[in-house]
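Below is one structure, written out as structure tokens; comments come after it.
Removed: one protein chain of the complex. Kept in place: all other protein chains.
The chains carry the letters A, B and C, assigned in the order they are written, with residues numbered from 1 in each.
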Amino acid sequence: MVEIDKRWLYLVLFLAVFVPMLRPLGLPVDVGKWSSDVFKAVEALPPGSVVLLSTDFTPSAEGEVGATRDVIAKHLVSRGLKAVLVSFVPQGVRQADMVAAIYEAAGKRSGVDFVNLGYVPGGETGIAAFFADIKKTCPSDTKGVPVEQIPLLQGLDTIEGISLIIQFHTTVPGAHEYVRQLVPYGVPLAIVISTGAMATVTVYVQAGQAVGILGGLQAAAEYEKLTGFLGAATKAMDSQSMGYLVFISAIVLGNVFYFAGKRAASRSGAAGGKRI
Amino acid sequence: MRREAPLILSSVIGIVVILEAFVQVPLLTTIAKELMDWVVILSAAALCLASVHLMRTHIMKVSRRSSLWLYSVPLLVVFIVMSGAGLFGGTKAPVFTWLFDRVYAPVDASLYGMYAFFLLSACFRAFRAKNLLATALLVTGIVVMLGRSALGPMLHHQFPTAVEWIFDIPNTAANRGVLIGATLGLMSASFRLLVGIDRSYMAGE
Amino acid sequence: MLKTPVLPFWVLVGFFAFLAFFIKRGRRVDNIRKISGLEALSEAVGRATEMGRPVFYTPGVGEVMVGASSVSTMAAVEILSYVASLTAKYEVDLIVGVSKGDTYAISDATVKQAYAAASKPDAYNPDMVRYYASGYLAACVGEFQRQQPSTILLFGHYTGEIVFLAEAAAQTGAITIGGMERFNQLPMMVASCDHTLVGEEMYVAGAYLSGNTVKLNCVRVQDLWKLAALVLFVAGSVLATFGNTYLVKLFK
Partner (left out) sequence: MSTDIGVWVAGLLTLATYSYLYKENPAYRLAEYLVVGVGAGYTLALGWQNITAKAIQPIQQGRYLSLLPLLLGVLLFTKLSQKQSWIARYPMAIMVSLGVAVSVRGAVSANLTRQIGATMLPLTSTNNILMVLGTATVLGYFFFTFPANKALTYGSRVGQMFLMVAFGAMIGSVVMLRIAILISRITFVFGDWWGILK
């Protein structure tokens, strides 16, 4: 059997992952329906509309939905949309800060163009209270400014003043609680979620309770393509795709070598066959 | 007696803990709760024993200058510094966290990052269409890889659906079959361990 | 007095009663299906003897005292006992790599016992069972390269590291035999090892290797109950097809 030194395989895999990080290849990203639905929902909003970003995710989900957070924030800024930031998970406040940073970097002002209302405890009950009366549930923003002095919140009493909700689901409370509590209000909801948990929320799109889903890094890359803000997700997708190609080529090559030199295969003959 | 007494004692303890899961008796719950604390203490004691063993082995290596003894020196140094800092300064001591973050964590994370290379090597060797079974492994492996990457949908839009199906049906079925068998095996082994049929760690005299 | 659901309790009691009955009756059990991984085990130790290279054994990363891994770790310890008796008999070097304190204590006692039982207590050496703590993976793969064992045996409870461990073992050219019960990591072992004991096979290993009638009777009971489980869920499915959900509710 033809033996290749496995170290060549390692080198090829390393390069396949590393090179796209240096120089993104811009491999075509196939945009799914759910991602484009979210994109369209944002595009359809007239400038000046208020979007609620509920960053209910912990740092451990950063790799999966962090890129989505960034590209959505950039998209909102570019469309001139205002953002109310809130989190129902304690660690989510830091994520909201990162959205705020993107707004600030674009010269937007806290209190006028965006506001970070911080953490709201209480899980699903907290969500219900927030929907019913935003200002009562959050007496001040994270900078300590009382809600009465925040221009953005004037005229915004219940969740009905919000044009679109973008919720980052990774834990409890999350999308399920949102969907349940949103029933009386009918505000459109978009869900950002990790790939692994996607299957649990697809029913909401089918039932019309959510406008779309952005699942994992793949969706972030799709959104980056839609908006033109190419970033971390696009790069990572290139690396991922090239990595996959290496794996598949290795398997094909392994088989080619195997059939080319079948006779000499006796030693590692057990490999891949019936070995359980 | 040296064999039977510990066995009988431990069997009783085991049965109490098992019963507590199924029977509603307050006394049993109290005892079982107490025993659960024993788990923590005993496993910590075993850890101490293992650590003593570790130190003894490496001190021996250094004193006998046996092969690789030179590496045992840094091992002993970091072990003593780390456990000393942990014991006296608590787990928030700066030395403790520095060694953890700057020595342990990067090596651990790097090993974790190396899995990809070894998975590649395993795929290269194992995914060979030698017979029907191996071909089944190969084909599903490739289908899933394609379906989970951005490449699959480019080839055919049904790829992700096919992957979902493989996980929902054949994978779940196989998982269940293995699980039911393995659980019966586990129950049987537990019985043997509890009544002392399997006692390789203390058989003989 | 019983907590709901009560079914698991009666299943457990019934199963233990069956075991006790079959053990008491003590009939011989023949026709054991061949398990290639276990057949290969003594051969693999024999190979180590011929090559004069050590056997490396690891009972995994499981803890004896943690529920999720306890029994599979103890099953690995049973196999270790058999392997240690062989290495004692053939006077082959044995290295046992462990990562947890309690597993270390039990493994060490087991190896010591096995050497004593083989009348080679002097051949036992405390350095045989090595405690690597959380440096387990790094240390195991390091030892693979340095010691070049002729046989590497991986049994017990593993998590993600198995893909690295098993493949690094295979790359040394050693005969590798593995066994575990966790389904989601099993495939990596199957991909890399020469032989793999899947799920229940690992729990049967002790009986299979020892040929002990008592233990084989336990395997017999497992088989009967497996058959019962099979009949039950097929019956439940057929009933459900015709709208009768009695069994489905019972097993919920």
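The rule we apply is simple: a residue touches a chain if its C-beta (ideal position, glycine included) is under 8 Å from a C-beta of that chain, and two chains touch if they have at least 3 such contacts.
All figures in this text were calculated on a predicted structure; none of them were measured in a lab.
Interchain touches from the omitted chain, evaluated on the whole complex, reach A, B, C. Within the complete assembly, C:Val64 is the residue of C:Val64, C:Ala114, C:Ile152 or C:Leu209 that touches the hidden chain. Within the complete assembly, residues 5, 7-9, 11-12, 29-33, 35, 63-71, 73-74, 101-102, 105-106, 108-109, 131-136, 138-139, 141-142, 145-146, 163, 183-184, 186-188, 190-191, 198-201, 204, 208, 216, 219-220, 222-223, 226-227, 229-230, 232-234, 236-241, 247-248, 250-252 of subunit C touch the chain that is not shown. In the full complex, the hidden chain is touched by subunit B at residues 2-3, 5-7, 9-11, 13-18, 20-22, 34-52, 54, 68, 71-72, 74-83, 85-87, 90-91, 96, 98-117, 119, 122-123, 127, 132-134, 136-145, 148-149, 163, 166-184, 186-187, 189-190, 193-194, 199, 201-202.
Considering the complete assembly, subunit A touches the hidden chain via residues 7, 10, 13-14, 17-18, 21-22, 63, 217, 236, 239-240, 243-244, 247, 274, 276.
Criterion: only the chains that are shown with their structure count from here on.
Subunit B and subunit C have CA centres that are 13 Å apart. For the pair subunit A and subunit B, the distance between C-alpha centroids works out to 32 Å. Chain centres here are Cα averages; for subunit A and subunit C they lie 42 Å apart.
The set of subunit A residues touching two or more other chains comprises 6, 271-272. Multi-chain contact residues of subunit B (touching two or more other chains): 119, 121, 123, 125-127. Of all residues in subunit A, only 6, 9-10, 13, 27-30, 32, 199, 218, 221, 237, 240-241, 243-248, 250-251, 253-255, 258, 268, 271-274 touch subunit B in the complex they form. Of all the residues in subunit C, the ones that touch subunit B in their complex are 1-3, 6, 8-9, 12, 15-16, 19, 23, 63, 65-66, 71-72, 74-75, 77-78, 80-81, 98, 100-102, 104-110, 113-114, 116-117, 126-127, 130-131, 133-134, 137-138, 146, 160-161, 163-164, 166-168, 170-171, 181, 183, 186, 188, 190-192, 198-200, 202-204, 206, 214-215, 218-219, 221-222, 225-226, 229. Against subunit C, in their complex, subunit B makes its touches with residues 18, 21-25, 39, 42-44, 46-51, 53-54, 56-57, 60, 68, 104, 107-108, 111-112, 114-115, 118-119, 121-123, 125-127, 174-175, 178-182, 184-193, 197-198, 200-204.
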